[in-house]
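One structure, as C-alpha cells, below. Some questions next.
With one protein chain held back, the other chains of the complex are shown just where they sit.
Take a look at chain A:
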C-alpha cells in the first residue's frame, strides 16, 4: 500500500534532483548566454572568464549548505557560550563554572584516555590484521569478518557488548566463561569504576580496527616489491621486513588513519551514553555536553562544545596536512 512517508520521500528526491539539474542548467545558461557570451569582440576573454567562474557555480550549493549547517552553528555556539546562562554575569562565567566542576574534569581526563588508547589500539590491531590476512588463502574472509563491525551503529555495538559484559551468567559471555572455570556468581563488570572506561573503549576499538585494516592493507600492497626483495636478499627476517621496510614506507598512511580515528574518538558519544548510563566516572565531554543540553542549560552545553572543538582542531589540521602530503 501507499505510505505517505514513501510518497513524500520520492517527491523529495524528484524535487531535489530536478532542482539541482535545473540549477546547473540555468546557471550555466545565464553564464554562457548573458554574462560572458562567447561572441563579439571579447570572445576569447569571455570564454576564459566563464571557465573561471564555472567551478564556483558547481561548488556553490555545497559551500552554501556547509556554511549554513556547519559554520553558522559554530559561531552561534560560541555566541551562546559567552552570553547564555550564568554568562549574563560575565562572558567567561560558563567556562569558569565547567572547569570548576568535578565531573567535567573527570570527563576531560576520560576523554584523554580515550584519545590515547583507542586510535593507538585500533591502528595497531588494524596494521597487524592487514599484514597477517595478506598471506592467508582465506584472508579475504578474515578481512570481511574484521571489517563487519564497521557496518554496525555505535548504539547497536554497545548493545552487543552490554550482553558480553552482562552480569547474568546465562547472558553475559564473559561471566559464562568464568562459570566454565568454576565461578559461582556473575560479576558486574560495569559498575562505575574509572577502569570501566577501558571496557567501553573495547567497543570502539572493535568497530574501528576494520577501518584501519582496510586502509593499511591497501597501503601495504603499495609498498614497492623491490625494496622488500632487496631486504630479503640482504638477509632480513620477516619481522625486520615488516617493521623496518614496510611500516616506515606507509608511515604517512598510518598517521592519517591514526588522526582520523582520533577525531572520531573526540566526537564519540553513543557508546558511553548507551553503556555508561549515569556513572559519573565514565563521563566524557560529549555526554557531559548532552546532559547540560537536555537540562536546558545551553550556556554550559555550548561551552563544552567549544572546548571539544578546540581539542579537535589541531588534530584535524594535522590530519588534512598528512592526507595532502599522501596525495602528492
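Keep this in mind: contacts are C-beta pairs under 8 Å (C-beta built on N, C-alpha and C of every residue); 3 or more make two chains touch, one makes a residue touch a chain; residues count from 1.
Keep in mind that, in the parts below, contacts and distances are computed from a predicted model.
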item	value
Protein name, per the UniProt record, of whichever chain is missing from view ("NADH-quinone oxidoreductase subunit I", "Carbohydrate ABC transporter substrate-binding protein", "Electron transfer flavoprotein subunit beta" or "Flagellar hook-basal body protein")	"Carbohydrate ABC transporter substrate-binding protein"
Sole contact to the chain not displayed, among A:66, A:148, A:230 or A:295	A:295
Full-complex contact with the absent chain, from A:37, A:139 or A:167	A:167
Of A:70, A:100, A:180 or A:310, the residue in touch with the unshown chain	A:100
Candidates A:85, A:126 or A:149 - the one touching the absent chain	A:85
Positions on chain A contacted by the hidden chain, ascending	1-4, 6-7, 11, 85-86, 97, 100-103, 167, 188, 190-192, 273, 277-280, 290-298, 300
